[in-house]
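Dumping the structure here so I can ask a few things about it.
Of the protein chains in this complex, one is absent; all others appear in place.
Letters A, B and C mark the chains in the order given here, with residues in each chain numbered from 1 onward.
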């Protein structure tokens, strides 16, 4: 971290600042120019609050050189993290397709979809049991029963399952779940993240609608700091001025996050736009840009889905799309 | 709700759509033009998911006329909601100043600040005991002890207290708290909102960084649908492309929300920008635009604050600002 | 266009509104419900200002059904527009690579780059002679001399050339230019657009940093309304809250614009992010999503480029990337 001091800083304040840094085990390298004095802070500055330093009367400006995250940083962990769960593999050279309905609606529905997507190349089943809905009057999911149906579908297909948790109190119901999903609206529900950090189970962390790359990595850090190193990141659309689609899929997040972190990155093209006809082109784009996998909403009867029907594709479309995705993945691996 | 059908809609699908609407007690008024058939849906459409209807093959486009919120809507409740708590009043013709430190740091600190802000015209004390921080390595608040200190400050000054809850599990510690704050990052933590809806205690709900006006009202609706009608809304800055300030304070939110809802609206100019020297001009702006109150971070020693020091103003500045705010409030009341 | 009236509209005002519509050759289909009266406007509503109608005291809300653009709409022109210029083809089933330096710096530079990119599969040469720079103190381009050098490079390689115009007064210098580019900052320089609409020369129109899909199509409409139907659209990054990259490339723009319009769509991954190492993954993503071509900054010596060096890739990287792009294009064509 580099601290640029204002001209003629108060000596007493400067001394007290240096003592405070010293108490944090930070060494200071001072460099004096004609108009400007620069302090280089050497040591572990992840614990230092950049805003608190900028608040000091004697400080002109501060620049962080070291990232504020450590466990998730590729600098300290150059190789890709690869997560294995019941035979499915996420990260590394793999392209992982995670598919299933937005909401679990019935045992028949989720089992039929599970069998079909497995046959088309998906290796993980997704399905919502607890549904975060903007309106308290909208369908909120089958809850515990939904989780039972997912487990049933896993028994039949062997596919590991991922589903979303909305509150710590729901955790006992997630004991059998293979991957726990944290939704975009809970990306900074820090108490939930801390709790998930104590588990031995992969966590799929979705990016908040207006979260920066650094912020999602800091949220991953909350989980990893607790000991759970199996975090999967997921881009699912950000909020911009454009209103044609529900959100704007941030394709740049993929190559940037691949550079900053060793954790696997997925994209959810279904939520990113909310329109079924955009799922195929955006899935192809994500794979071409180097994503580790996709989270795609697939429904056996999109028109009658109880939630988010408009963004689900049907079984035939998924089967066709899947082939193209693996073909593109092969091209970019060469 | 108005549904515009595509030209030559499939008759079977149209019939099945009408039956579904009928099952929801929605009446349909059909109007046929040369190229376009329009359905007017009459009844309580708050429970109808606009996206699900747009997904139908026979539908061209849908437009909501009635808002999707009811409890918080001014249409159904024209008079302002006025909330009284231990002698303080929020809403109506009042201008309520809520002040205090970002984080509770010690009994002495919070009591000294409480006495000073009360003398300057504040009628509610704020202070963070549980602090949501982007980094797991940053100071996370004094927690239960912080709440004890706030209660001590209330004993001395008589000021009711407001402090932030981060998770349902913390609720037992909030029994003595007068107003429970839900932070911006938890605005769509729906399980928490539902729980707070069962209490008999005012809830101060902060707007999420990228939440629309409709979304904050839907979150208020989650609380109100549970029976708790005492919700206070708070604008605290939104995320935009501008990076000079941490967030961009949305002044327009005040007159717009005053029109859409009967609930009181506050502004938090301290978090909205993160810079102490912007607190005064933005507070004056908020009062001039018709806000019901302000949530201002005040510190007896901003340079040594353990969190968010840069955005706190000192006791003298608050005292001076307070006088100007009441003077502006008087002008616009005339 | 559908106009929803307020309950009990003033009869005189309603009559005067209908007469005004009639004077614009718009027919009105009225439909009365219990609480709501709806007017369906039938005819060419592209000339009707939706805001003016919403302003009327008797109007509750308005919804446009027909898009406000016509010449650029795929509805009225279902087949792709394919633009041919000196042997290069843009649009249809083609993937067109447009490459060259950000700024033309010398005859040697632009000719060397032109030869190299042509050998790697580019069919159009790009290069800036007039450079729009945020700062008046920054290098503003070689101007007329830069255009001369581009023409020289065309003589040697046969590649048609595209370069940016910044003001109508520069037009005489563009007589020999094959495709005239309008930069993002001039997307709504309507006088310039009108003038370009009178030419018989393709125009490459870049999307403004915060322009919606509808707005770029309306700007295309300005050119096309003048008689010039050869407009090429280009996505080059939008402004969002994320600061890691200069802009955020909007990949969704590609499939959405392909659906709304018959005009060819390009992507400029170099300006979209401002970072050379992101050019390859984002180019691949754009091709996979169905783009018609790419505009890539290529430099023979990126480290010494006079402008925008950081985002240029070198000749070897372009050659390698080009092969992958055509391979992905082949996969998605199948």
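The criterion applied here is as follows: a contact is a pair of C-beta atoms (placed from the backbone, for glycine too) under 8 Å apart; a residue touches a chain by one contact, two chains touch by 3 or more.
Keep in mind that what you see is a predicted model, and the values were worked out from it rather than measured.
Visitor: Touch partners of the unshown chain, restricted to the chains that are shown, please.
Guide: A, B, C
Visitor: Hey, which of A:14, A:38, A:151 or A:173 is the one touching the hidden chain?
Guide: For the chain that is not drawn, the touching residue is A:38.
Visitor: Given the contact definition stated above, which residue among B:230, B:250, B:268 or B:292 touches the chain not shown here?
Guide: Answer from the full complex: B:250 touches the omitted chain.
Visitor: By the contact definition given up top, give the residues of subunit A that touch the hidden chain.
Guide: 2, 4, 29, 31, 33-36, 38, 40, 42, 60-61, 63, 65, 210, 239-241, 243
Visitor: Which subunit C residues touch the hidden chain?
Guide: 46-47, 49, 51-52, 54-57, 68, 132-139, 166-170, 185-186, 188-192, 194, 209-210, 215, 218, 221-222, 225, 239, 274, 276, 302-303, 305-310
Visitor: In the whole complex, what residues of subunit B lie against the chain that is missing from view?
Guide: Residues 210, 212-214, 238, 240-245, 248-252, 254-256, 259, 272-273, 277-278, 281-282, 284-290, 324, 327-328, 331-332, 334 of subunit B touch the chain absent from view.
Keep in mind that, in the parts below, only the chains that are shown with their structure count from here on.
Visitor: Could you draw the chains as nodes, link the ones that touch, and say if you get a line, ring, star, complete or other?
Guide: complete
Visitor: Grab the C-alpha centre of each chain and report whichever is closest to the global C-alpha centre.
Guide: A
Visitor: Please identify the chain with the largest separation between its CA centroid and the CA centroid of subunit C.
Guide: The chain farthest from subunit C, judged by C-alpha centres, is B.
Visitor: Centroid of subunit A to centroid of subunit B, CA atoms only: how many Å?
Guide: 27
Visitor: With centres defined as the mean C-alpha position, give me the subunit B-subunit C separation in Å.
Guide: From the centre of subunit B to the centre of subunit C is 40 Å.
Visitor: Among the residues of subunit A, which are close enough to touch at least two other chains?
Guide: 210
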